[in-house]
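Below: one structure, written as structure tokens.
Only a single protein chain was left out; the remaining protein chains are all shown in position.
To keep things simple, chains are lettered A, B and C as they appear, and every chain counts its residues starting from 1.
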């Protein structure tokens, strides 16, 4: 079996989650890699939607930015940015939103705005972009993020995009119509919201990773699922497709 | 001098009113004839906007309907119908709205909806179409309509499109941002709102028409301007252009 | 999840997707009016429909005359460039058809709200007109920033959106071009959609002022050449102005209309 990196496991697992998906809203970076890999492996019909306007983009290599020319040139259609958000994201037309995060809390709320105080920030991050409405309105959200105590925090400094708010019933109270984050895929394993409490729970470990490692990489007292499972390692085909994609 | 019909005088006079206009929103029928004549005579740069989406249409002949293929094919650009109303009409971007009317009252309020009671109509007319917002938001409105006691009534049965409401200050109270009707051009002459009361006043008679004829064709006690003038008869060139347009 | 529009005969699409009592919009502003689909609704004797259309023209005159409609939501009902719609006019004057009447701007914004997944849209409009006295779906709304009074209109609650387009590919990606009115909003704003097309092609190519509706937001595509006649399909055929004028004659007289209906 070919050796692989933790990031490769993460990306392959993300791609697998798009097996039965019609349309996916893609953020730049890890989400874009995962979604493009899915289109080359498990789901050639997968519709990739990017916030700069491309619907059904089929990029020949990984775009560096969200509005690269190759996205528009290979798209089934192009929408204006207002149309993307108003006609495509807002009505819940897109099944899965694929997001990254700078900080994430136990209810999968995402911070990409600021570390520290908003008025006197320790680190100013880029901000919201398209994420808040993707997180609110896509059918469900899959988050791809490397797991570390700096990223997985007890409480995010700023809620840029709502995951499960303060827990059970929060999304309903806030009038958010999508299901919210259903999976957080990391370089160590997979977290899913507990069906009752909505707290993120470790359900899968990637091969070779221990539960202790995952708990140490988490800034809160991470709960483990009763039937904690091991992720299937990447197949030869998956790895080959991923490496070709990254090299293109 | 060539003989001419009353309708020709009316249309020629309407075209003259577009001499210094950048963009004109065109209704079908008499308004379309007048606007297309203006583009062939006094104002070749005149931008014709039609509600089906054509902006800058240059039709080679008179379109039968508001969305004829020749309008789109000759346009500078085409907008969707929501865009036409939201981005072009509503912000007051269009200087002149050219409208017709089934009924008109002394404050230039227009009825194109119903004769008689709304719930039990004597005659059901087509309805509002684009007119209410054209009348509300275009910089000003020019109405072209044949004058008769049936059309020029004391009170319209239904206000489809607001002219000057119940008189001075009405448009301001209603929050309507365009100036409203500034001219009503008929087959007999021209009516303009009194600067104080906003009541339509006869300011011009077409050559050969008497004030008495105009008053008889009006369902209210029509006021005459102190300096009642006679319209310039159509020139040879104007008539030639109009007849070519109608024959095309 | 649905990934591709299904390509079927029109009769199947109408039978499968349109139910008695549905709210159905057939759109196309002068251009690309889905006439064949409307006539299929008549043939299948659909009843109690709430019909929605900015400019009900002859196909709506036919649907109303044939007794398919319980209610009409519209903004301009006439035979463009010709005159009245006599079946529509007769039904309204006889009080046999419930109407909900707006302006074009109001209808366009209602379609936009539907396509946007919003319950309403905001616009400037209707102030000082008689429409709000007779139409309950026009309300006032205050700007929370400036205090200005504006107008709100609700989203249309469309069960089925029906349009005609020039082309589709074999996956059901639909393309229309030229003056495309509110057709995108009609499909995106409805629960189910039927698109009749002039032809199904192997591959779509670029066209000026093109609207593409991707395969996954369209329910059915039906190949119906000439499906917009007597309106026009840019690149395929022109508007049949003679037919529009001839309709005036037919619809004016109930007996002639009944004979037309019999022969349909």
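Side notes on the structure shown:
As a convention for this text, a contact is a pair of C-beta atoms (placed from the backbone, for glycine too) under 8 Å apart; a residue touches a chain by one contact, two chains touch by 3 or more.
All values derive from a computational prediction rather than experimental measurement.
In the complete complex, the residue from A:132, A:167 or A:233 that touches the missing chain is A:132.
Checked against the hidden chain, the listed residues A:47, A:176 or A:190 yield one contact partner: A:176. Among B:23, B:52, B:191 or B:205, the one in contact with the hidden chain is B:23. Checked against the hidden chain, the listed residues C:43, C:139 or C:191 yield one contact partner: C:139.
From the set A:67, A:167 or A:233, the residue in touch with the chain omitted from the display is A:67, counting the whole complex. Note on the undisplayed chain: of the listed residues C:15, C:82, C:122 or C:246, the one touching it is C:122.
Along chain A, the points of touch with the absent chain fall at residues 28, 51-54, 64-69, 71-73, 77-78, 80-82, 84-86, 89-90, 113, 118-133, 136-137, 158-162, 165, 170-171, 174-177. Chain B residues in contact with the hidden partner, per the touch definition given at the top, are 20-23, 45, 47, 55-56, 76-77, 86-87, 90-93, 95, 137.
Interface residues of chain C facing the missing partner chain: 117-124, 137, 139-141, 143-146, 148, 150, 152, 154, 206, 208-210.
Operating definition for what follows: only the chains that are shown with their structure count from here on.
Compared with chain A, the chain whose C-alpha mean position is the greatest distance off is B. Chain C has its Cα centroid nearest to the centroid of all protein Cα atoms in the structure.
Separation between the centroids of chain A and chain B, computed from CA atoms only, is 57 Å.
Look at where the CA atoms of chain B average out and do the same for chain C: the two points lie 28 Å apart. Rounded to whole angstrom, the centroid-to-centroid distance between chain A and chain C, based on C-alpha atoms, equals 39 Å. For chain C, residues that reach two or more other chains under the stated contact definition are 184-185.
Among the residues of chain B, none is found touching two or more other chains.
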